[in-house]
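Excluded from the complex is one protein chain; the other protein chains are retained at their positions.
Here the chain labels run A and B in written order, and each chain numbers its own residues starting at 1.
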Amino acid sequence: MAIKAVREAPLVAVVILGGLILVAVFADLIAPYDPTFPVKGANVFDPPFWMEGGSAATPLGTDFQGRDILSRLIHGARVSLIVGLMGTLVAGSIGTAMGIMAGYIGGWVDQIIMRVTDAWLALPAIVFAIFLAAMIGPSMWNIVAILGAVYWTRYARVIRGEVLTLREREFVKLAEIAGASKWRVIKRHILPNVMNTATVLASLTVGVVIIAEASLSFLGVGVPPPQPAWGLMLSEARSTLMAGQWWLTVFPGVCILLIVLATQLFGDWLRVRLDPQTRNL
Amino acid sequence: MTPLLQVSDLQTHFFTFGGTRVVKAVDGVSFTLHEGETLGLVGESGSGKTTTCLSLVGLLPRAARIVGGSVVFEGEDLTRKSQRELRRIRGRRIAVILQDPMASLNPLFTIFRQVAEPAFFHQHLRGRTLRERVQHLLRAVRIPSPEWRMREYPHQMSGGMRQRIVGAIALAGGPSLVIADEPTTNLDVTIQAQYLDLLKDIQRETGVALIFVTHNLGIVAKMCDKVAVMYAGKIIEQAPVRELFDAPKHPYTRALLGAVPKLGSKEPLYSIAGQPPNLANLPLGCAFHPRCPEVLPRCMTDEPGDFHPGNGSVARCWLLDGEKEGETHRGRTRS
Partner (left out) sequence: MAEPVLEVRGLKKHFPVRQGLLGHVRTWVKAVDGVDFAIHAGETLGLIGESGCGKTTTSKLILLQETPTAGTIGFEGRDLASLEGTDLMAYRRAVQVVFQDPFSSLSPRMRVEDIIAEPLEIHTDLSRAAIGARVEEVLQLVGLQPDVAPLFPHEFSGGQRQRIAIARALATNTRLIVLDEPVSALDVSVRAQIINQLEHLQQTLGVSYLFIGHDLATVAHISHRIVVMYLGKIVESADSDALCARPMHPYTKALFAAALPSHPDDPPHAPAIAGEVPSALSLPSGCRFHPRCPSAMPVCSEVEPTLQPRAGGGEVACHLY
């Protein structure tokens, strides 16, 4: 039973992720209204269409400024995905490069990189991110850079471990004996063989980065308003949860849940799929 | 005399890809073993020899299952027993020695604890009796100063010693059958010789029956009374050891004998074309026919059954069809 679930998992994950990507790409076409302006003719705090006072024109309700929740969610997908994917890409690239250098070149390069990593990891990620955001100012691409800078260390550690084992494998030694330069060995032997781990790690990190972005937005140092981001939507609507306008927080929350769930499921499936030992069970 | 172990038409299959792919690792294996006898189970990778042994004691991996046949040991069919019942038999009446001693020994426990375990659980020995039994066993496998050694840990011993300790653990429960799966592969040559001599002595003293799984025909020549050669999950030849070496009946056996370099001879080695078969994709007819130097048209379509060319041999080969009982096909190695 569990095995069947694992095999089916990517279907769910792929459907969600694929759907979200489409939504993000075609946001301008799909969203019924401009997310930054109030909807004409709607009131503030209109509930979703199935509740009393709601209308189909704003199916998921409106927020405290009268903006359509659905449109804001759709445009918010764009932010979450860009930040999530790009942030992971940046973190992954830096981390993999550092990990390979530390693991393969060794010596003092390894020491320096590892001590930096240790120091970095000692800082709570979100606090660090807030600090950086405060320093360089929030904008979407700045956030991408910041999250990349904060999360590369987990990569470096894991990749370094892989490289240490790889380095002792015979085919690497053979390349060295044949006279290959260090760069050649890294490019042709080490890098391709860490890509597996790096990919799996990436898919699992996307979820973390997205939540980090949401947290930053929630705290007010993320993507600046009025551009919609799911975390920002949660932050803006904090006070309304208890006041009864639950749709302002629940829908963005569900979206965050879905995307993180999807990336985690996908990453887990990828991990099983890429490991030759568990692949065929 | 009733045999100690009678395996009849044993079939063990591996189920992968959620059950859509079935690999017939053991496909109709039958042999008999009497008390005090040594059987050599010979084959290359993929022949099914290890799976056969694991099937005998119920230690198959999750993906494998015995799907047919019977294993009658001391009068009881082991294939019909539950894991709980098998646990009482394993270690007590049947013992297993595996290839890698480091994997067989727990690095966290002393030698004493590990050798004592079977006697502790199966024979309920305690205290001084237990200690003396452990020392006796260690002495039987020629570990010097056992009183001191038994307080040490596996990592403090050499490879040869560890393998002997594994042997002591195997003997601790007082088994009537020991299955040894390539126990000397990782040992140095001189250590291997010591170990094999030791096994022979122990067998002489205790009368234990031995199944020796190996790909090394030299070990077979030295240790075994009878031999079963496996290929693609089936036993393709079975014979008393001298008969096998003097007059191998199956072309595969002949090829194996010709492929081994003989000390002092520079004659070119006989090399069999191709590689060992892929069990998921066996050819029609006789599994060996794509590599057989004496293949007949019939071999490509029909699987041969057992033929009895005499002198205690049984072989599955169409070349033997039509020969009368008692006539033997004298084999020649080719180069």
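Structural remarks
Keep in mind that, in the parts below, contacts are C-beta pairs under 8 Å (C-beta built on N, C-alpha and C of every residue); 3 or more make two chains touch, one makes a residue touch a chain.
Predicted model only: the values in this text are computed from it and were never measured.
Under the touch definition stated at the start, the shown chains contacted by the missing one in the entire complex are A, B. Residue-wise, the contact with the chain that is not shown comes from B:His215, picked out of B:His34, B:Arg87, B:Arg131 or B:His215. Across the entire complex, the residue among B:Thr2, B:Asn106 or B:Ser271 in touch with the chain not shown is B:Ser271. The missing chain, though absent from the display, is touched by one residue of A:Ala175, A:Leu219, A:Leu241 or A:Val272; that residue is A:Ala175. With the whole complex as reference, residues 44-45, 158-161, 188-194, 197, 215-219, 221-222, 224, 241-242, 245, 255-256, 258-266, 268-273, 275-276 of chain B touch the missing chain. Counting the whole complex, the residues of chain A in touch with the unshown chain are 169-181, 184, 188-189, 192-193, 195.
In this text, only the chains that are shown with their structure count from here on.
With each centre defined as the average position of its C-alpha atoms, the distance from chain A to chain B rounds to 54 Å.
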